[in-house]
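Omission of a single protein chain aside, the complex is shown with its protein chains in their original locations.
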Amino acid sequence: MLVNSRAVRIEWGDCDPAGIVFYPRYFEMFDAATTAMFSAATGLTKYQMFEAYKFAGYPMVDTRARFLVPCRFGDDVTIETTMTEAKRSSFNITHHLKKEGALAVEAFETRVWVGRDSADAARIKSQPIPAEVLAQLSRP
Amino acid sequence: MLVNSRAVRIEWGDCDPAGIVFYPRYFEMFDAATTAMFSAATGLTKYQMFEAYKFAGYPMVDTRARFLVPCRFGDDVTIETTMTEAKRSSFNITHHLKKEGALAVEAFETRVWVGRDSADAARIKSQPIPAEVLAQLSRP
Amino acid sequence: MLVNSRAVRIEWGDCDPAGIVFYPRYFEMFDAATTAMFSAATGLTKYQMFEAYKFAGYPMVDTRARFLVPCRFGDDVTIETTMTEAKRSSFNITHHLKKEGALAVEAFETRVWVGRDSADAARIKSQPIPAEVLAQLSRP
Partner (left out) sequence: MLVNSRAVRIEWGDCDPAGIVFYPRYFEMFDAATTAMFSAATGLTKYQMFEAYKFAGYPMVDTRARFLVPCRFGDDVTIETTMTEAKRSSFNITHHLKKEGALAVEAFETRVWVGRDSADAARIKSQPIPAEVLAQLSRP
């Protein structure tokens, strides 16, 4: 599977009074990193994916993160993101956030691919991840 | 016009490495305070207002804030919010954030009341603020 | 152990284009809920705890959340927070976020109680959770 790597500068506004990243901000970075992985595979922004796949997003079902090394404003880190498992409509993602080569934060996600319910457009329901997207993620 | 008062505890996660509120968080507080003012007047949540008034929100057109006294985590502040002017569809809001009685942040907003465009539901367009809402804000 | 209950109104700004809470915002709510639990037990704000206990916070080591029922703006939810285990300096917290009585989000945290390193004030190091704080959390 594609391992997408993304460079992130930790900003002043990401950090708390201890001078290190306020941990909910890492989840914002990981949400953007998951989207960046799909964009790298498909060549589409998330908005363009909405139009191309008639889908409505990939809401989070379960996520966990372990915080090993604190990061502070001005740090340049790298987030490596990959899909570790894909079922019919749910899938697992792992993020490795590295600082100077060391694993600083490790995160796991289970998400589900959803579309608009054809019977009620205000509702979402799980639908199969498009085979085309999985193929693009699997390209060597 | 109704002056709605709202108590807010400044949280650790609102603050930056200087130990004081990261100023974009004040704008989050003010957006919630504007909604709280409408909810106090109408008795409806913003979601219920969507259903009651066929509206789509009150996006920001222009906002300004002056920061007079820094606030830090653990501070209990009060936000006083009022509509200072209403035109057909646009309106002005002022927020006074007070700490121990002193004005700590003063903010001004110009917003516009919008609804879904009847010709294209994906688009929004300005529409008159409902007379009922203005009347509720003006109750003595 | 004390189970602290906290009422939260979901705000427009907590939600994403799907109209439901953007999940990193739940972690912001849970961080504030952990602090609210300590404040309920000790009668102190986090800032006052810094002064009373010579401590420097309780950074996150490991957290997990499961998202069962989506919440949208205008929803009134309750977060029930309790310390499920305390070791020398690390401790576990569980949050149950409920919507209309149903469990909507369940979260687990492992944090560590830290203070300033006496040899280098710019560094933090783990230190024992004060016995007084544990006693206050255990009051019937």
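Letters A, B and C mark the chains in the order given here, with residues in each chain numbered from 1 onward.
The rule is short, and it goes like this: a residue touches a chain if its C-beta (ideal position, glycine included) is under 8 Å from a C-beta of that chain, and two chains touch if they have at least 3 such contacts.
Model, not experiment: these values are computed from the prediction.
The chain we do not see here touches A, B, C in the full complex. From the set C:73, C:91 or C:113, the residue in touch with the chain omitted from the display is C:73, counting the whole complex.
By the touch criterion stated above, the residues of subunit A touching the omitted chain are 9, 11-13, 28, 31-32, 35, 45-48, 57, 72-75. Subunit B meets the missing chain through residues 17-18, 20, 22-25, 27-28, 31, 56-57, 59-67, 70, 124. The omitted chain makes contact with subunit C at the following residues, 12-13, 15-19, 22, 24, 72-73.
Simple rule for what comes next: only the chains that are shown with their structure count from here on.
Greatest Cα centroid separation from subunit B: this falls to A.
Rounded to whole angstrom, the centroid-to-centroid distance between subunit A and subunit C, based on C-alpha atoms, equals 24 Å.
Subunit B and subunit C have Cα centroids lying 27 Å from one another. Distance between chain centres (mean CA atoms), subunit A to subunit B: 32 Å. Each of the following residues of subunit C touches two or more other chains: 28, 31, 57.
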